[in-house]
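What follows is a set of notes on a single structure, which appears directly below.
Complex shown without one protein chain; remaining protein chains in place.
Going in written order, the chains are labelled A, B and C, and every chain counts its residues from 1.
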């Protein structure tokens, strides 16, 4: 059903990937977000990740809800189908799309309001279903598009632009996901693209639901003094577990010797995630260790970032449902309709 | 606004509580549940708890969603107002009722379908809001009222009545609540009333949201061999942290010497929860220890029960909102309406 | 009174009476006699009153009977209520293990006692078996009283318990306990009795949810999303059963389908829409409360033009209402579901047979018009066994996928504009994700122009929503046309109805004719209404709109959509939650007509 597309002629200087595509081919419409919005940096990282992974744009599906963050799916990969659904309910739409066509690469982009308030139930159940998709939660502690109300991820005491402190306990999507048995849990910072990039790649390659909580400051409503989601506060208080390298299967592992002690996890498709300088006792496949680590940092007033947990062995939605390899949308009608005779026989059972 | 009610004359043999009421006064309509349903045992424990805590029935409000479990609010305290709302959305209705009248004692009864599927988002946000109420989740791993489909709490591999194994990962309300920073988290078993009773009492006295996950087998659809929510399986695999005694403020602590080493927590109202024979290193006020304990048991294939975590220091919904002591429903109109003059002045600001 | 009477069995649910009642119904059906059964059950699992009404009719009328000739009263809790439902001169059968209860006494009926309980206590051990066998015992009694073919019943019991020898024996014992005792003590059969016919040869006993599930199976639906709710649950459960049987790839043993039990109805709708967008035939089944919860998603699908089939198995509303009672009260909700300007295609099956055919039609319509399509059934159709012609299938059928551009077409065209109407039929071609880079576009529930680009421009916005209105207008003549039942020449009185009340209307029509009142009858099969409905309304001076809701919702839709003045249509409303009986219609109609003359 797919088609091979010929790389059009371009300026020689532009670097191309295995598909002969340049980064430009992975870009999207002009962003209409505020200048400096963290979300735009995430978008840029996204472009980079898809480009470097040699993913044909039209084989990816961009799913989102409603919000500034959810708008960003329009700002990368113009040649991919995009689905800007309704507020907080993207996980179910993505689940349905994936059920119909498991071959596409699904990326969901959401916000802390979209995911942790109105969409909390759907997020939790997408995690439980282990839908094969990368889910990027662009977390800024506020409802940006509706002009800065506190979201469910706002920290107690964090101040609004008007100076009022938030009084409700925050929901940490990372702890939530770990407690639900999510199979890939990470946290990044839009201000740290080098560390975010490999997480995105690993998330795209993960078989199952990959949640990446990306701290992505809102310059218009939550980047002031007293906010715990500002660029400044995040930069000063985030604690990276360990930088990771994503080594896709196709490339042979050259970087091997480059650094010292490193833990690595082999992904389902054979590619490898290598953790550099990680505390030797940290096991990124130990769900409880990850949880404890995040909590410990939290108690210290720090924000644990990094690729915190990977489980490559749990079944994803389709394995659980035991569906055929081929996308259900492509199964020929003949294979679906039992036909006249079968019905006749069946009718005898209703006498 | 409340009224003192005179205890009617009754058969002397019936034991009465401080209000001069007998247990009968705490009973409700005839149960229409299946004979042997775990929920009925929970109802019985509820009657006992309210009776022993000397709570005037009409000062309690019984909130529920939809399901066999949610029906049970009709089967205790006929003199209390009850609100059987819509499926999965009771937490918001309870929040609103509590916002309007903080003096009533709120008890919510729900099921695993009502709370963990359709109602998951509302449950999480009621926890976050820390609404002052006791929330009893009667957990049987199935949708009883709709005839036995697996719920989100069904364990992987647990068999349906037709013998089909459940394939989706379960959501454990206890882990979920702990990861969200809930202030009172416990798990009981409808088959063990003696241990459930003090939990219910403590939950009723807790200031804030008290979640009790009660394993409550469904005899019609999930009590067979191969089910991990059957009476048999639960009895064989539940592991009680430690039996607790609830010692209300008014009664002086006689039981003191009765047993040996015991950890105890003083509740907001001065009453005390005492943990008997608890491993001396277990601190019921340590959120992470509780989480680790539950996970450890889970890994062993056991079900951790008991009063696992108490936090008496977090602000509840009204403290957060800084509302007046008196129920908002009772605040006289004069105190609410600024009046003509104020409006005239105000209008000058819109010129 | 041969093959023309009705009897009712009053028991308690969760005691196994259901299967006994099914046995009776099936036996009569196998005797070749037209029969229908209505199960009136409570919204709980065990211990509450439940009734089963069986009607036999030589003329093949299957609507709820006007009166009950024989009542089997086995539930003391409802004695008083049950005895009053026996027609004068009728019969009452009760369990004489206990002395006759005063509540049951009536001197204008014949009271028959059989000590079912006692007989079973003597014959069987253990409470469970005794309660179960009591049901078979009263079955035996009825076999005797109504002259049901005993061999046939025996044969069926044998079929049923072929594998469970012990059960087989006790069932036979119980059957004969009731049969023999009755034969011995009472003149059998009663004047109301059965005689073999051959009217059911090409018929089957089928419930609407099973038939709808078969429709989805045959239409090639691959994604089913749902959240359990009575009375819609059995639809998806039946689909799942059929898929396990017909949809497992013979080689790989993998499934050619994916059924997702969602966390709630919002998610079920989202999954359906996501799957429809990605190119699968997807559906969900729910009841009123689910419809209300799907409102926002339905508006999204309407505005973004994504296919999906939504079954509403109606129950008694509002709110939770009476989940185990029937009604037709979601009509108005569905027709314009969701905020803003919307309008939806809805199909109204009248029986299980149509649940099958209309399910298939729904998938063709939803893909052709790229808009959600509702199949509006109800508890009576969905959960009761109906006698319907055997379902048939034409192997020539091919799905109508509507305008979907493939890779080659996309490769050829210069620019793909998702919402551009090229041929003036109001429908724009769509592309599926993953097929071709040129097919890529951005689905958004926010304002978009014909190229699917974001817009806040009044004209660009209007251009798209005006086309949507046109598209729905086009659908009027594409949906199943109404059925016109003419009774002789130019009648001035016309009846209008839709859905499961059809059985009652056909019977009412005959009854009225017998009373010298010739009426025409139009059965609406779909929304939006077409020209035929308009014409019928215009050509009849007196119009009765028969429906099962309080507010005359169908009449409202007719007033809005056809323009006929509301008061030109007289509502005939039955909304107590039970299936409609022909007599209600005839008496209402005659009452109004007389009032008019007077």
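Note that in this section contacts are C-beta pairs under 8 Å (C-beta built on N, C-alpha and C of every residue); 3 or more make two chains touch, one makes a residue touch a chain.
Remember, it's a predicted structure, so these values are computed and weren't measured experimentally.
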TODO: Going by the touch rule at the top, give the shown chains the omitted chain contacts.
DONE: A, B, C
Task: Sole residue of C:228, C:323 or C:349 that reaches the chain not shown, by the stated touch rule - done: C:323
- [ ] Quick one: say which of C:14, C:42, C:349 or C:530 touches the chain that got left out.
- [x] C:42
Open item on the list: Residue by residue, what part of chain C touches the chain that was omitted?
Closed with: 42-43, 288-289, 291-293, 295-296, 299-300, 302-304, 316-325, 327, 329-330, 332-333, 336, 338-343, 444-447, 456, 458-459, 461-462, 465-466, 469, 549-551, 553, 556, 559-560, 563-567, 575-578
Task: For chain B, residues in touch with the removed chain - done: 1-3, 5, 56-59, 61, 63, 73-74, 78-86, 89-101, 103-104, 121-122, 124-125, 129, 317-318, 321-325, 327-331, 333, 335-340, 342-344, 346-347, 350-351
Task: Interface residues of chain A (partner: the chain not displayed) - done: 32-35, 66, 68, 71, 86-88, 117-118, 120, 143-147, 149-150, 152, 220
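The definition used in the following text is that only the chains that are shown with their structure count from here on.
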Open item on the list: From the centre of chain C, which other chain's Cα mean sits the farthest off?
Closed with: A
TODO: Report, in whole Å, the distance between the mean C-alpha point of chain A and the mean C-alpha point of chain B.
DONE: 36
- [ ] Would you mind pulling out the distance in Å between where the CA atoms of chain A average out and where those of chain C do?
- [x] 43
Task: chain A, residues touching no fewer than two other chains - done: 121-122, 124-125, 129
Open item on the list: Two or more other chains touching the same residue: where does that happen in chain C?
Closed with: 263-264
